[in-house]
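Here is chain A:
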Amino acid sequence: MPVIPINYYIFLSLALFTIGIVGVLTRRNAIIIFMCIELMLNAVNVLLVAFSKMHHVAAFATDRATTVGTEAQLFVFFIMVVAAAEVTVGLAIIVMLYRNIHSVDINFLNRLKH
Partner candidate 1 sequence: MHINEILFWFLTALALFSAMMVVFSKNPVHSVLWLIMVFMAITGHYIIMNAQFLAIVNMIVYAGAIMVLFLFVIMFMNLNAESEPQKSKWMKFAAVLSGGSLMLILIAALKDNDGFISSMRGEGSIGLIKNLGKVLFTEYVVPFEISSILFLSAMVGAVVLAKKESSTIVS
Partner candidate 2 sequence: MASLTNRAKVLEQKPMSFMERLYLPAIFKGMAITFKHMFKKKATINYPEEKRPFSPVFRGLHVLNRDEEGRENCTACGLCAVACPAEAITMEGAERKTSEEHLYREEKYAAKYEINMLRCIFCGLCEEACPKDAIYMSETFAPSNFTRKGFIYSKEELLIPNPVTDKEKYDIAKGMREAQLKNK
C-alpha cells in the first residue's frame, strides 16, 4: 500500500508558504502581493487536509466508523469562505486605489495623502 510520509506534505506546504512570503517581500504590485497571500492561505489548506488525513488514518486502524479529521476539512472550507470574502473586498479596495493614484505600486500609496 502506498504510504506518503506526512513530512513530505509539511515540506510542500512550507515551501509554498515561503514562496508566498518571498513574493510579498519582493514584488511591489499590490495585486501580486494579494495573490501571494492567497498562495500562503492555500499552503495552510494543504497542510490542514494532510493532517486531517493523517489523523483519520491513525484512528481508522482501531475504529472503522471514525469521523476524526472532519473538522480540519471544515476548517479548510471556512478558510476558503473567508478568502473569497477577503478577495472581494480587497480587490474592490485595489480598484479604488488604482482609480485614485493610477497605479497599484505599493510604494506610491503615500500619494493617497494628497
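Here is how the candidates were picked: all candidates are chains of the complex that A comes from, given by their letters.
Operating definition for what follows: a contact is a pair of C-beta atoms (placed from the backbone, for glycine too) under 8 Å apart; a residue touches a chain by one contact, two chains touch by 3 or more; residues count from 1.
Keep in mind it's a predicted model, so treat the numbers as computed, not measured.
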| item | value |
| --- | --- |
| Complex member touching chain A, one of 1 or 2 | 1 |
| Parts of chain A lying in touch with candidate 1, wherever the complex brings them together | 1-12, 14-23, 25-29, 31-32, 34-36, 38-39, 42, 45-46, 49-58, 60, 64, 67-71, 73-74, 76-78, 80-89, 91-96, 98-99, 103-105, 107 |
